[in-house]
Structures are given as C-alpha cells and as structure tokens.
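Shown next, in structure tokens, is the structure this report addresses.
Heads up, one of the protein chains got dropped from this complex, but the rest are sitting where they should.
Chain lettering (A, B and C) follows the sequence in which the chains are written, and residue indices restart at 1 in each chain.
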Amino acid sequence: MDPDFEARVRDSFARQPMMATLGAQITHLAPGECDITLAYRADLTQQHGFVHAGAISAIVDSAGGYAGYSVMPAGSSVLTVEFKLNLLAPARGARFVARGRVVKAGRTLVVTRGEVVAEGDGEPVTVAVMQQTLIVLHETADR
Amino acid sequence: MDPDFEARVRDSFARQPMMATLGAQITHLAPGECDITLAYRADLTQQHGFVHAGAISAIVDSAGGYAGYSVMPAGSSVLTVEFKLNLLAPARGARFVARGRVVKAGRTLVVTRGEVVAEGDGEPVTVAVMQQTLIVLHETADR
Amino acid sequence: MDPDFEARVRDSFARQPMMATLGAQITHLAPGECDITLAYRADLTQQHGFVHAGAISAIVDSAGGYAGYSVMPAGSSVLTVEFKLNLLAPARGARFVARGRVVKAGRTLVVTRGEVVAEGDGEPVTVAVMQQTLIVLHETADR
Partner (left out) sequence: MDPDFEARVRDSFARQPMMATLGAQITHLAPGECDITLAYRADLTQQHGFVHAGAISAIVDSAGGYAGYSVMPAGSSVLTVEFKLNLLAPARGARFVARGRVVKAGRTLVVTRGEVVAEGDGEPVTVAVMQQTLIVLHETADR
C-alpha cells in the first residue's frame, strides 16, 4: 500500500485535460474508492437533452481507473483494458456522481465496478452501471 | 427500410451538442454503417497525452448508435442499452475514425460492433473495439 | 408483482435440462434475487483442474436470468440479451454459489449483476463477477 496514494491519484487526475474540459472533479478518494462528479452542462448533452453517454463513460471509466490506481504501488501507471457500461436511465439532473470501487486487486490486473448517480431535485437515480478491467504498469511513470 | 434514413440520422447527430463540443463529424453513412471522425485536440487528452477513453467512447458509441438508427423505421428513436469497449493501444494520432456496423437488427433490439482507428503518419492503428446493444423506441420522436 | 413468482421460476428452472446435466440447483429465491449452486465435479473442469468458465457462465447467467424473471409479470418469458463476465480467480472449491441480483427492472429490459463465490475449506473466494441485460417477452409462454 502506497502511503502517498492520494497525492499520486490527484496529481494524475490534474494532468488529464479531458477532465477539465468536462468540468469533472474528484469528490471522494479512499483506498480502492474514487468518486468523480460532473455538473450538468448543455454542451455535454445528446439529442434528447440528457447528458451524453460519452461524458458518462468518461467520468465512470476515470472513477474506476483512479479507484484502481489508488491501490497500485508507487512508481506504477494505470491503463484501462476494457469496460462495459449499462445505461439504465436518461442522464437527467443537476450533477452526476460516478463511483468507482475496486472488486479485486491483483498484481497485474485490477477489476472494478462503478455506478453513476444523477442528483438534483428529488431522489437520486442510478443512470449507469459499469464493470471494468485495469492493468498495472509497474515502474512506469504516469506521464 | 426508411428511404429518408440519411436525413433522419444527420438531423439527430446535428442536435447532439456533445459531438460539436468534441468536434466530431459523420464521415460515412450507409444503411447499417456509420463512421464518426474526431480530430486530435490537446484538451481531449488524458494524463499520458493520448486522447481520453471518454472521447473514444463517445465517438464509437455514437457511431454504433447511428449505424443502428440508420436501419430503424421512420418515427422511431434510439437509445444505447449498453456497450463494451476494449482499448487496444494508446489513442495517438492526428485523427480517430470510429466505425459502427450493425450485426443484427431486430424489431426491438439492434446489436452493433465498432472499432476506432487512429490515423496520422504511418500505418493506421486500431485503438479500440466495441460491442453494443441498442433499443428501438417505436413512435417516439428523436428529440 | 406476480404472487406466484416462486412457482413460475422453479418450474422454468426444472425444465432446463442443462441445469440437471451440470447438477446445479436453486438454493435461494426471493423477488429480484436468485442463487444457483453447483458442486465440483471432475467432468466440469478445464485443463488446469478448475471448474470450466463455461460452467461458471452457465450458473451465473441463469442466476441473473431467474433473479430477473422473478420480478417479471405472470405470463411472460425471459431471454438473456447479453452478459459480461470477469473471471477473478481459479474456480477451485467444493461448490460454487452464483448470486444474481436485479439492479434495474424496466418494462422491457431488466439489468442484473451477479457474482460466483467458491466455497470449501477456508474463506469463500469470489471467482467471477457478471453484468447482464435481460429482455421481458410479454404474453409469451415460457416453454
């Protein structure tokens, strides 16, 4: 367990221009856990006015990736091998919280699950669930 | 087969603000086939300087979705049920062509496959492959 | 909610010869939940002596399918649209419990998650996790 996991994850996230372009932020970070929150923006929507699956994918893939990266060793880097996303409901709301959680952390591969919850007026609604595989690149700078 | 599929697909695509935000464009459209091309932009990258998986997801999900929508009946709308994406190589290149192709078109569900090819100097490289399920919403306006 | 869901699910399961061939049994059933248990048998293994991914797939696909079917209306039938399975550890143990749980039950589509836990000597080990999409066939006899 890398005691500096938090600085390592936040530094990597800060170097992702795509997250800044979307306006996404890390809103929770703990070993094996990462939440990334995206605020609604009209320029991120699809033809029905809901947030685009591509934006939802981007935050939940990253939430899973950083949940996994938080339990990888110092000096490593992380890549997404693959993910599978089910879209459960239209991404309608004021903000979208993507929660990534590690299911199994192996030496080479890490498996995570994720969900995206829409918040706003009324009850939160789960709009997507994800299952993901990551690979640990040992002794590889994350840049 | 809807004779006006091309206008229907292009009109729907034009109403996706997310595609404009990414700068993505339809570069091929035929029954059961849709290509969407994204040019490299530094603000769409991840921490290693390659295009972010979220942007790759957005274009290949849309390419599959519009490939499927092209064979759906007039008056219908389309939603992605789920997709699974394998990332095969870093998304390095001048532009990225997402190709969506219908594998099976049922009355309610349509299954597609997709791939994303990076083009630039040298040989094109396949950077991602996708398998996707869409649902047809009959008699539902696409807006 | 169909008050006779339990009889409907158990009757359908009993008409699956494949489950008898594998020796699999329903060991838990509640609305939105189904567990199917498989005992180790040498004739169900792969080349390393562990239970074959095909047998693991069969029980977890069925556990998810019957979890979903439990919340579908009387007179309906169920089909698996697709599933995605991550294999986390070798399927080593005396028995394997596949747990299917409904995540979202829509009118047409039902999404489930599943896991398979190996039991025997020592601590149970999660050997697989699944994410699945089912379709409800309304007014269609399950035979």
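By definition in this document, a contact is a pair of C-beta atoms (placed from the backbone, for glycine too) under 8 Å apart; a residue touches a chain by one contact, two chains touch by 3 or more.
Everything numeric in this text was worked out from a predicted model, so none of it was measured.
For the chain missing from the display, the contacting residue among C:Cys34, C:Ala58 or C:Met72 is C:Ala58, taking the whole complex into account. Counting the whole complex, the residues of subunit B in touch with the unshown chain are 84, 86, 88-89, 103-104, 111, 113, 126, 129-131, 133. Subunit A meets the missing chain through residues 81-82, 84, 108-109, 133, 135. Residue positions on subunit C in contact with the hidden chain: 12-13, 15-18, 20-22, 42-49, 52-55, 57-59, 61-62, 77, 79-87, 142-143, in rising order.
FYI, only the chains that are shown with their structure count from here on.
Subunit B and subunit C have centres, each the mean of its CA atoms, that are 32 Å apart.
Annotation for subunit A: residues 84, 86 touch two or more other chains.
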